[in-house]
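Left out: one protein chain. Kept in place: all the others.
Chains: A and B, in written order; residue numbering restarts at 1 for each.
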Amino acid sequence: MFCKDSWDWQPDRKVVADLSRLRSSYAGIEEFAASPDGRVLAALVKTEDDQFTVWANGQEWPDKFELAWCLRFSPSGKLIVLVRIDDEWTVAADGKSWQERFEYAWDPLFGNDGLVVGIKYKRENLYGIAIEDKVWEKSFNGLRDFCLSPDGLRAAATVQVKALREADIFGFFEGVWSVAVDGKAWDKQYINAWNPVFNADGNTVAAEVRTDICDYTIARDNEPWDSRYGCVWAPVFHPRDNSVIAAVRNQGSWMLYRNNEPFWQGRYNQMWNQRLSSDGSRVAAIVSPDFGKWTIAVDDRPWPKLFSDMVLAPVFSPDGQRVAAIVKDGGRWTVAVDGVPFKESFEMIWDPVFSPSGQQMLAMAENSGRFVILANGRKYHKQFQKLWNPVFSPDGKNVLLKYIEDDKYCRQVVPVEELLG
Amino acid sequence: MRETPESLVVDPGLDETIKKLTPEKIQTVVEHVLTKENAARLKVYSDTCVHCGLCAEACQTYISRDKDPYYSPVAKVKNTLWELVKNKGRVPPESIRDMSRIVFTECAVCRRCSMYCPFGIDIAYLLLVVRRICSLLGVVPAYLQDTTNSHAATMNQMWVQQDEWIDTLQWQEEEAQAEIPSCRIPLEKEGAEVMYSVIAPEPKILAQLLGNISQIMTVAGIDWTMPATDGWDNSNMAMYSGDFEVMGRVERLHWETAARLKVKKVVMGECGHAFRGAVYDGPRWLGWKFPPIPMVHAIEFYYDLLKSGRIKVREKYKKSVTVQDPCNTVRGRGLGNKLRYVVNELCESFIDVDPRLEHNYCCMAGGGTINCGPPWKRSRMVSNRVKAEQIEATGADVVITPCHNCHSGIEDIVGFYKLKKHVKFISEIMVEVMEIPDSLKA
Partner (left out) sequence: MYDFSRGPLVWIAFGIFLIGSIYRIVSVIKLAKKDKVVLPYMTWKYGLRSILHWITPFGARNMRLRPAFTVMTYLFHLSLLLVPIFTLGHAILWRESWGIDLWALPNLLSKLMTFIVIIAGVIFVLRRIADPAVRFVTSAGDIVLVILVLAPFVTGLMAYYQLAAYQTILIIHIWTGALWLAIIPFTRIAHMLYFALTRAYMGCEFGYVRHSKDW
């Protein structure tokens, strides 16, 4: 992805920025961000005159802002920040602010290639989405959940299409919510709509909808499924055949459905966050087979090992053969791979990263404010003041580490063998 | 049912909605809830209750209404659940209206009565079963239903728009900086120690509380964050209106937000029902035995800050104070003694209430009752004369209420019974009396 090939993969360590120097030069430093390739460290800084600007590898952006927050790198390394200029909000990307200004603008999302950014905005009390400085033709009384198509060129959001008087419960139950795609709302209205999602090609949208006090279902391109369920959770598209897969609550237990037909046979006490392997041949989801016990089910087979506290969304290896997930048991976090948790547990742990072949796996974890890297579950000997998620090189031989140690931000490429010890 | 001032109250959520009910619909819903959604507790409690009336003395509505038998806890069950069970759901729509009024506006599901029933029958649970039935039938006081609708549509209690939320935090950050320049409200800080969550009335009508917490966090040196996405609101009126699907959705988002932000714990503001929703009712419906990430209530958080010396008191608060023990954190979490520690640390003169701790009377604003809105306010006031008497007896100038519902409820009572008292949150007193280290001063 994102020309990772062109990144510098020579094993080496570079000090990119000295944070104590940075700290002494500004009145305040609010947020840090490291570029995906690690070569740039950016910070949101407060200048002497109480204004904000972006500092990146020693360079300040020319523009200053009344207020700024949400400093982010896109997957391709575009640096954006939300800024207020003359009491209006907009996006500044790589130092250049959008022409469009808004009463408020927030929640930036990137397309998969990282070139496109979309945001929610408010103008004259109406809400819409803007992608790359272009606003929707129509805006709405309300707007909540929002997503971009994988290429970032299209947007879908749940929208309130009619204003309601205060405490108008009857109007509400007639249905004033819908899904708008590129500014055009579906004709049908629902009591509620949540979590819209695009398919891989970005030409169809599905969302959760509510059609009565306790009737829920999935709608796709304005058409709800025929059946109603006691509850549903967010749908996903199959990457190949575009079928819609969602967990539904049926007679008190949760089942995985596909296009309104049972997909898995298992009945669970709870099920959510289903994920598909990249070719769609395998499906994994968080399930609770019994009250108070959680695990991952892969293709309807729950891992035998159950966890008491929490299990987070499963992660497939690139080839789809392996599944890992963050699990929490007895108050401690760790990662379980194919049902087997690491021996060690931590105060916090991040989503694991598989090597391109799926053979190796890295995860970053934290204990008492010190960060460590786990390579195939084993701790690498170095610790860090702060760490960003490690990245495998395309050939899987090296790993890019971005970290802060001794108050210095470093970019280091390390051969996988060294991490594996 | 007899006619009372309460039964004449006009509320479209009850009066209009019952017009659409058919006997078949009522029966189907009642049967579904009684047989499919509930099991052992419903059966055992119904079989065990010996109709002894020993629970009556527990209930503030019964005591306050001159021991009117109609308001004893068991009477409320008799007038609602027993009727439904006995008639197998074959009751007219008007009965559903009356039942809805009883379970939503005349009981605060405070669970005090469970401590007085020799069998520990969970009467509040039984009345919540009736609330569930009413909710599925759509017969819920309009304002409460509207709050639930807000939860469903916006994931917060008061129709707060996403931009309003962030904007308010940024505004309150500036307000806090006017007091202590280094104050922040760090948004979306992944990996912070603490996620701080509040209920929607804070950004909507009590924004200064957000500025206050920014000051407290800064002085105490806590690594904290607040989400800039939906999921920031920890309140849950859907839990009380009986819409458990919406309740679950709201709680799931709250906990997934905490997990996304990679925090070690969630600290919540001074609210009782929110604690109950986030720690007990929400997780249970979703399938968690306990909340997936530890949740610390403000009382406990302040206790830790004072006990550990992270917050020091410059000069104690002068006025005499008393407390309102919130049901959901005192009876519901045993935080009564920590509350007293905090109050004694912050204030010079504390006068306790009687009865106190777990036995304290409910404010009669919780359990969704205050959210039933203005039509029912008078009834709530009449239902809690005993609270007015209890507070008056302390002679204190200020009532400290570490709970939003208690706060509003006690303010209503102070107004209705013309008590000369002020009502305050702990945090309001804390920012007034805490020591700000010189290093933080402007």
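As a working rule, a residue touches a chain if its C-beta (ideal position, glycine included) is under 8 Å from a C-beta of that chain, and two chains touch if they have at least 3 such contacts.
Everything numeric in this text was worked out from a predicted model, so none of it was measured.
Looking at the complete complex, one finds that the omitted chain is in touch with A, B. Shown as candidates are B:97, B:189 or B:331; the residue that touches the absent chain is B:331. Screening B:83, B:304, B:358 or B:392 against the full complex identifies B:358 as the residue touching the chain left out.
Checked against the full complex, the one of B:16, B:57 or B:392 touching the unshown chain is B:57.
Of B:61, B:80 or B:114, it is B:114 that touches the chain left out of the display. Within chain A, the residues in touch with the undisplayed chain are 269, 291-292. In the full complex, chain B makes contact with the omitted chain through residues 38-41, 43-45, 47-54, 56-58, 62, 67, 69-70, 72, 74-75, 78, 114-116, 118-122, 280, 284, 289, 330-334, 355, 358-359.
We adopt the following convention: only the chains that are shown with their structure count from here on.
On the chain A side of its complex with chain B, the touching residues are 28, 30-31, 67, 69-70, 103-104, 106-107, 120, 122, 127, 142, 144-145, 160, 166-170, 172-173, 177, 191-192, 194, 210, 213-214, 216, 230-231, 251-252, 269-270, 272, 288, 291-292, 294, 308-310, 312, 328, 331, 347-348, 350, 366. By the touch rule above, chain B contacts chain A in their complex via residues 12-13, 16, 36-37, 135-136, 138, 142-143, 145-146, 149, 152-155, 161-163, 166-167, 170, 182, 184, 187-189, 191, 228-230, 243, 245, 248-249, 252, 255, 259, 262, 264, 286-290, 292-294, 373.
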